[in-house]
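Contents: one structure, followed by commentary.
With one protein chain held back, the other chains of the complex are shown just where they sit.
Naming follows writing order (A, B and C), and every chain is counted from residue 1.
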Amino acid sequence: MPVWDDVITERDKLVYNAAGFGQKRIGFGQKPALIIIDVTYAFVGDKPEPIMESIKRFPNSCGEEGWAAVRQIASLLPVVREKNIPVIYTASDTVQKPSAWTSWKSSRMKEENRVATNQIVREISPSANDILVYKSRASIFYGTPLLSILISLRADTLLVCGCTTSGCVRASAIDAWSSNFKVAVIEECVFDRAQTSHKINLFDMNAKYADVVSVSDIKEYIAKL
Amino acid sequence: MPVWDDVITERDKLVYNAAGFGQKRIGFGQKPALIIIDVTYAFVGDKPEPIMESIKRFPNSCGEEGWAAVRQIASLLPVVREKNIPVIYTASDTVQKPSAWTSWKSSRMKEENRVATNQIVREISPSANDILVYKSRASIFYGTPLLSILISLRADTLLVCGCTTSGCVRASAIDAWSSNFKVAVIEECVFDRAQTSHKINLFDMNAKYADVVSVSDIKEYIAKL
Amino acid sequence: MPVWDDVITERDKLVYNAAGFGQKRIGFGQKPALIIIDVTYAFVGDKPEPIMESIKRFPNSCGEEGWAAVRQIASLLPVVREKNIPVIYTASDTVQKPSAWTSWKSSRMKEENRVATNQIVREISPSANDILVYKSRASIFYGTPLLSILISLRADTLLVCGCTTSGCVRASAIDAWSSNFKVAVIEECVFDRAQTSHKINLFDMNAKYADVVSVSDIKEYIAKL
Partner (left out) sequence: MPVWDDVITERDKLVYNAAGFGQKRIGFGQKPALIIIDVTYAFVGDKPEPIMESIKRFPNSCGEEGWAAVRQIASLLPVVREKNIPVIYTASDTVQKPSAWTSWKSSRMKEENRVATNQIVREISPSANDILVYKSRASIFYGTPLLSILISLRADTLLVCGCTTSGCVRASAIDAWSSNFKVAVIEECVFDRAQTSHKINLFDMNAKYADVVSVSDIKEYIAKL
């Protein structure tokens, strides 16, 4: 039973089955890259604690669900690195002009000390050969040279981890699909601060832009490369 | 009560209130453009009928909800045109290479006669001065010259209609926000084939990228220009 | 002796040698695509004649030099097609909003009947499997889905023909290099309406973004694939 099953109406299930959406798997290509989106202290807090506690000090925090994903990503990293699959991290650009969003939709964004909280969490910290891309918008592609990096790597498949499911993950999955990459969103490795948004964004991505897969699917795929 | 109220958990409401998401309005700028995304026969069918009936012949159809939105858009168009606000329609590009999506995620996409169903519905058909942009991906910006058109129009605000809420509308709203346009999604004028996706995508956009507003809000804003 | 030798100053030659520009070859990759930019009647006229004659009726025409390139491209096409190398043509978009350039820098642009002259010349007309991309700016990438097409083709090398050397070819070579494609500009297959611009743009591209190569270099490369 997919994670979104309890929030999709019966009518919606009938419609998608009849219309054909999400009825096929994209599948994996030959040259994957692992993408870890914004897994910084800003988005999980400095320790696992309930989200309502965590957001007192970290307004963007996703709380414990974030740390659960960190552990899954940590288990995946050695498998990925052993096969020399490129690992690409993203984090907020704290140098360039602040994004519009800062002032437009959130009432608490300005509190945050973005420089201090913009570090990738230590449990999954980048290695010397990994690539770090700074971004200022939701999509990992917007205003970044990522597309040129993926082309030079000859990547055809993006294995997506990180946060938030309804924010940067969703925006990046759309752009990746638009650029004809095969996109796999790893369910246990993505997280969000909202429960329903998490489920529905997985549903939407799986219907249109990506395969939502498990960590064990990914490990099996990588083992065969 | 917002349309998404019944699908958002109580925890999510507490989190968003505490975290500050969606707690501010972007507001309107001085130079709006009306954007009508993909309101073609492919997405509403050739007549108002229940979606399960409509998708038998039009796999992408959103059925009656689509036609309800068409009527709302039709009521808005004369108001917009009277103030010489630019109107930009989008439709699928049927000339260039088919999108990856055709073959990747949907089991019925190839049935469709895209050329025949790719006309803007007659009730809201473009006038001679309107702009028509053909696109091959979800976002109205991907692979199109739309950004250059908006810059030449000096537009600062996008009033968004069309479909689907969870597809091209969502993808386009993210990109428009990323490019620093003020985005207003007109609730009665957007539609989707899935009920929960419609609600949650409005919720997500309102929390992060756009103001979800009513047709009457828009008419009031335009009256003052 | 490169074609630009007579227009580069001695000082410039010393500087580029000492600074290292253009001192290395990019070389070819494993997956080339042939790109034929804007070889339509608008840019060569309807028959080979001296440029001053040709531009009376075709303001954008490059005259006889264009037709010389057409013959070279025609000789290359069967070689390319035999190896199933993708062939991508571009032409002006005559549907979408006219480009700014129309009215900004040229005093004769509006004379032209763009629809009538926007056909690829018959001597090198596209086959059923070729890809045709319509564009509205100089670069073949600006406002087009070309990048997504190249990614889906897994192309790593662009073999560039067409016109004009100082216009769309130069703009496209910069963008292709920026996106990390290996770029080879085929000297006999590109052309321009200005003699010095043709030479210097080849010099500039060869120094920074591309290898300027001969048709025979390309045939030799393709033979080995």
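We adopt the following convention: a contact is a pair of C-beta atoms (placed from the backbone, for glycine too) under 8 Å apart; a residue touches a chain by one contact, two chains touch by 3 or more.
The structure displayed is predicted, hence computed values, not measured ones.
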Handout entry: Option from C:I73, C:I120 or C:A171 whose C-beta touches the chain left out
Key = C:A171
Handout entry: Candidate in contact with the missing chain, chosen from C:T40, C:T117 or C:N201
Key = C:N201
Practice task
Please give every residue of chain A in contact with the chain that is not shown.
Solution key: 93, 95-97, 100, 131-134, 136-137, 142-149, 152
Practice task
Pick out the residues on chain C that sit against the missing chain.
Solution key: 7-9, 11-12, 14-16, 18-24, 26, 51-52, 55-56, 59-61, 100-101, 104-109, 137-139, 142-143, 166-167, 170-171, 174-175, 177-178, 180, 182, 193-197, 200-201, 203-204, 207-209
Completion exercise
On chain B, the omitted chain is touched by residues 147-149, 151-152, 154, 156, 178-181
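Criterion: only the chains that are shown with their structure count from here on.
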Practice task
Considering only C-beta pairs in contact, identify the chain pair with the most of them.
Solution key: A-B
Problem - Whole-Å gap between the CA centroids of chain B and chain C - result: 37
Completion exercise
CA centroids of chain A and chain C: separation to the nearest Å works out as 39
Practice task
Could you tell me which residues belong to chain B and also touch two or more other chains?
Solution key: 100, 137, 142-143
